[in-house]
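All protein chains but one are shown at their positions in the complex.
The letters A, B and C name the chains in turn, as written, and every chain counts its residues from 1.
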Amino acid sequence: MVVDSQLMSFFTAGSLVVIGIFAALFLDNLIKKIIGLAFLADGVNLFIITMGYKPGGIVYIFLPDMVVSNFAQTASYPLPFALVLTNIVIGASTLAVILGLVIILNKRHGSLSASKILRDKGE
Amino acid sequence: MNANALIAVMVILPIASALFLNLLHKKDRTIKILAIITAIVIPIIPLLTPYGSHFFGGYVPLAQNATLAQGLPSLITGTQLFQFHPGVMYVFTSAQQLMVFVLGLITFFAIFTFLNETKRPSGVYAFLMFMGTASVSAILLSDDIFNIFVFFEIAALAQVGIIVASGIKNNYETALKYILLGNIAGPLLLLGIVILLGVTGNVNVTDMIFTFKQGYVDPNSPVILMALALIAFGWLYASGLPPFHTIKSAVYSKALPHGAALLQAFSVFTLVAIGIIILRLFSYNPFTNIAIIGISVIAMILGITMAIVQTDYKRILGYLAVGELGYIGIGLGLGTAFGITAGLFQAVNEAIITSFLFIGFGTVLYKTRTSNTRKLGGMMYVNPKVALLVLLAGLAMAGVPPLNAFQSKLMLIQAAIQSGLPELGIIMILLSIVTFMTFMKAFYTIYMRPKPKELEILDNKIPRSTVISLVALLIICIILGLFPQIATNSLQTLAAGLV
Amino acid sequence: MIEYILMITTVLGAIIALMQRDLLKAAILTGIPGISIAFLFQFLLAPDVALTQAIVGSAIVPVFIALTVLKTRRTEEKSK
Partner (left out) sequence: MSFYDIILKRIRKIQEKAEEEEPITNVTASAMLTAELTLIASVLVAVVMVRLIHPVLMIIMIAAVLIIALMAMPIMPRLRREQNDDLNNMMFYVVVALGIIVALFYWGNLNV
C-alpha cells in the first residue's frame, strides 16, 4: 500500500471530529446536533484505538501456545482499548440523558429548533 | 504494602449511599436518616485518614512489591518499568485532607438545609448530590488522569441532574445547554489525555512527569502542546472560566439554593484539582502560567462586570462566583509557592463563602418564591437575623478584615507584588471593591428599600436548620480569618511541591 | 484494502446522515458510520472494543435517536 493505513485512520478520526463540531455549531436542529456530537465522540474513540494499533502486530490476547517475548514485541497496546470501552459506555449514557431532555423540551415548546427553544430568555 | 483503605472509602461511601438512596423512592423517613448519617460521616473520614496513597486492587509499583520484584530479569529492574504505577492511584496529603473535608462540610450543609426546607425529600436528589461529591472527591484525590476524566463526566451528569430536579422555570433548557457544551468539551479533554498517553505510554501523572524529566519524551514537541491546549480547554468547561462563564452562572441560577451552593463547590474544587495537574505536568513551559493568569484576569473582569448589570439575584451571585474563580486562577498562575498557597487558600475560602451566600439568599426565595430584584424589597423587617448573616457573608466575600477572604486576598496581593506583577494586585483590589458594591446593590434592593405592594411574603417560617447552617458557616469564616495558619499550613506542602 | 473502504464509508455515512431532511432517516443512517467504525476497530486489532461498538454504535445509538424522533417530530423545521 502506498498510504499508511494507520495515518489514514487518524485522518478519518480527525474528519469525524471536524464533522461533529461542524454539525454542533451550524446545524440548527437539535437531533442533528446530537448526531453530530455522537460522531465527535466516535472520532475520538477511533483516534484512541488507532493510537494503540501496531502495524503488522497481533491481538493483545495471550494464548497458551505463545512465546512471551514474541508476544510482548508484537501485541498492540491494550491500555487505550480499555479507555475506549469506558468512553463508549459514558457516551451512550450521556446520549440517553440528552435525548430525554429533548423529548421534554419538545413537549413544552413543540419544536426541535435550537434557535427557538434554546435562545436567550432575557433573564 | 501501604494501601490505605480509608482513602478509597472517601469516594466509595458517597457512591454506595447514593445508589442505596436511589432505591428508596417513597420512604421519606429512611431517606432522611440515611442521608443525614452519610452527610455527617463524609466530612469526618478525611480527618481520620492518615496521609499516604492508595493503590486500587493492590497494584503497587514493582519497586515497592518485594515478593514480585524478586528474581525479575534486569531488563525490568534496570529500567523505568520498575517504577511505574500499574493501577489507579489515589494520593492523600494534608492539602487533599483540607479540601475533601471542606467539600464534605458543604455537602453536609447542603443536605441538611435540603432535608428541612423540602416537605417530601426525594431520594433521587440526595443521590445526585452525593454522586457529585464522590466524583469531585475522586478528582481531588486521583493521580490517574483517565480516572479524572471518568469522574469529570459523572460530575457533569450529576450537575445536570441537580439542575433538572430544581423545578425552577426554564431549568430544562439550561440543563440541555450545559450538557451539549459538555459533550464538546468532554471528548476534547479525552483527546488531550490520550495524546499524553500515546506520547508517554502512561496515564499516571507521576509517571508522565518522570518520563518528561528523564528526557524519554521531548516536552516541547507540538503534539504535547496540543494535549496541553485540549486539557486546558476541558479545564475551562469544568470550572466555568470564560467562555463557559455564561452557562456556568446560568447553571447556578437554575438550581435550588442548596444545590447551587454545592455546584459552586464542585466548580471550585475541580478548578483546583485539574489546575494542579496542569501545573504539575506543564510547569516547565513558561507560557502555561501566563495563559492561566490571562484566563483568570478575563474571568474576573467579565464575571464581575456582568454581575453588576444583572437583575436576578441568583444570576448576580452566579456571575460573582465565576469572577471570584479568577482570584484562585491568579494564585495558581503566579507559579511561586506562596502564590499557589494563597490561591488554594482562596479556593477553600471561596467555596465556603459562596455556599454561605447561596444558602443565605435562598431564604429570600423560600419566603417569596421570586428571585427578581425588581419585585423584591423590605425583607429586612421580615427576618432581620438572616439579613445580618447575609450581610456578613457579603462582607466576607469582599474581604473585610476579621473574615477569611481578607487573609487569602491579602496573601494573593502580596504574592503578586513579590512576583513583580503589582498590576494584578491593583486589579484584584479594584474588583474586590466592585464585588462589594454589586453585593450591596443586591442587598439594598432586596432587604433595605421599602417593600413593593405586589410582593407577597409567604407565611412559612424559615427552618431553624438553615439558620444553624448559616451560623456554622459564619463561625468557620471567622475561625479561618483569625487563624489562617490552620489552612495555609496544610496547603503549603502541596504548593511547595509544585514549584 | 478493506480498511480504506471502511474509512470512506465512515466519513461519507456521517455526512449523508447529517444531510437528511427526514430525521428518522438521519437516525437510522447514523448506524452506518457506527458499524463501519466497529469493523475498523476489528481491523485495528481491538476485537473486544469492536464487539461493544457494534452493539452501541449500530444498534443502541440509532434506536435511541429514532425513538426520540418518533416521540417528537419527524421532519426538520425550516430555520427562521
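Miscellaneous remarks
Definition applied: contacts are C-beta pairs under 8 Å (C-beta built on N, C-alpha and C of every residue); 3 or more make two chains touch, one makes a residue touch a chain.
From a predicted model like this one, the values you see are computed outputs, not experimental measurements.
Remark: the absent chain touches shown chains A, B in the intact complex.
From the set B:N4, B:T206 or B:N285, the residue in touch with the chain omitted from the display is B:N285, counting the whole complex.
Interface note for the absent chain: among B:L180, B:A238 or B:L470, the touching residue is B:L180. Of the listed positions B:I36, B:V124, B:I168 or B:M226, the one in contact with the omitted chain in the full complex is B:M226. Even with one chain removed from view, subunit B keeps its contact list with that chain: residues 174, 176-177, 180-181, 184-185, 188, 220, 222, 225-226, 228-230, 232-233, 236, 242-247, 250, 285-287, 290-291, 297, 300-302, 304-306, 308-309, 311, 421, 423-424, 426-427, 430-431, 434, 437, 441, 445.
Touch with the hidden chain on the side of subunit A covers residues 21, 24-25, 28, 114-115, 118-123.
We adopt the following convention: only the chains that are shown with their structure count from here on.
A separation of 37 Å divides the Cα centre of subunit B from that of subunit C. For the pair subunit A and subunit C, the distance between mean C-alpha positions equals 11 Å.
Centres computed as Cα averages put subunit A at a distance of 28 Å from subunit B.
Multi-chain contact residues of subunit C, defined as those touching 2 or more other chains: none present. For subunit A, residues that reach two or more other chains under the stated contact definition are 34, 102.
Listed in rising order, the residues of subunit C touching subunit A in the complex are 1, 3-4, 7, 10-11, 14-15, 17-18, 23, 26-27, 30, 33-34, 37, 40-41, 44-49, 52-53, 56-57, 60-61, 64-65, 67-69, 71-73, 76-77, 79-80. The touching residues of subunit A, counted against subunit B in their complex, run 17, 21, 24, 33-34, 37, 40-41, 43-44, 47-48, 51, 77, 79-80, 83, 86-87, 90, 93-94, 97-98, 101-102, 104-105, 108, 117-118, 121, 123. Residues 1, 5, 8-9, 11-12, 15-16, 19, 23, 27-29, 31-32, 34-36, 38-39, 42, 45-46, 49-50, 52-54, 57-61, 76, 81, 84-85, 88-89, 91-92, 95-96, 99, 102-103, 106, 111-113, 115 of subunit A are the ones touching subunit C in the complex.
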